[in-house]
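Just one protein chain is left out here, and the rest sit where they should.
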Amino acid sequence: MRTEVITVQTGSRLTVRNITDEADRFVAGQGDGLLHVFVPHTTAGLALIEFGTGSDDDLRRVLNDLLPADDRWRHRHGTPGHGRDHLLPAFLSPYATLPVCAGRLMLGTWQSLCLVDPNGDNPTRHVRFSFLPG
Amino acid sequence: MRTEVITVQTGSRLTVRNITDEADRFVAGQGDGLLHVFVPHTTAGLALIEFGTGSDDDLRRVLNDLLPADDRWRHRHGTPGHGRDHLLPAFLSPYATLPVCAGRLMLGTWQSLCLVDPNGDNPTRHVRFSFLPG
Partner (left out) sequence: MRTEVITVQTGSRLTVRNITDEADRFVAGQGDGLLHVFVPHTTAGLALIEFGTGSDDDLRRVLNDLLPADDRWRHRHGTPGHGRDHLLPAFLSPYATLPVCAGRLMLGTWQSLCLVDPNGDNPTRHVRFSFLPG
């Protein structure tokens, strides 16, 4: 199994970072199979959405509404409200699987693979790509 | 890797469409491995739930509550409220993996694989099945 960990920079507030180009490069030349994407963090997750036409802003909004960054949470390490960062991976899982044919991701026209990171305290993130031949 | 794209009709409002029969047919005769299910759209997702005993109606209700089809969203293509359709795949991912033994899906008694499509503007949908031998 070919596997590789890349480093991604996010930011100081809830960030939706498009990592489709990185995934495309990883599967290039790999034949048919599955791309497995894995985020080894407890305060980030993955989403396959349209990027750059407002939906990434809308995703930030709905996450801030459903998982408010306030003091209601029991987990209280880090900055105030950080407890909600730890809930995000339960809803936006840190694992994804995408079909690959002849070394190309078989995504729909508007789909982008995004790392969603609400944690402003830790802007350096890792993502593991693995290719499972079919 | 055996892979195939099927076409599914949904409807003019939020639809929960049972596609278990289609998945069963795809894996028949395939031995042991994983079924990978992939929806190449940005306004539809997958759920593995009980179907036909009210839970599909309940899922429509909770999705309409959590992701209201109103004008709060920045993405404004299509019919009013369409912005929320683009958020659904972040929560109900468009990829799923199901275990297969001897060409049969190892689902629980009450589990059905469902395509969840809030987008009334586009009732013709595609789903890619891929079989990964184990």
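Labels for the chains are A and B, by order of writing; each one numbers its residues from 1.
Here is the rule we use: contacts are C-beta pairs under 8 Å (C-beta built on N, C-alpha and C of every residue); 3 or more make two chains touch, one makes a residue touch a chain.
Note that the structure is a prediction, hence the values are computed from the model and not measured.
Only one residue in the set A:R61, A:R104 or A:R128 touches the chain that does not appear here, and it is A:R128.
Screening B:M1, B:I19, B:V39 or B:L59 for touch with the missing chain picks out B:L59. When you scan B:G33, B:P89 or B:P118 for touch with the missing chain, the hit is B:G33. By the touch rule set out above, chain A reaches the unshown chain at residues 1-3, 36, 38-42, 66-67, 72-77, 83-84, 86-87, 89-91, 93-95, 97, 128, 130-133. Residues touching the missing chain, restricted to chain B, are 32-34, 47-50, 53-55, 57-59, 61-62, 66, 91-93, 96-99, 101, 106-111, 116, 132-134 (touch as defined at the top).
Heads up, the rule we're going with is that only the chains that are shown with their structure count from here on.
Taking each chain's centre as the mean of its C-alpha atoms, chain A lies 20 Å from chain B.
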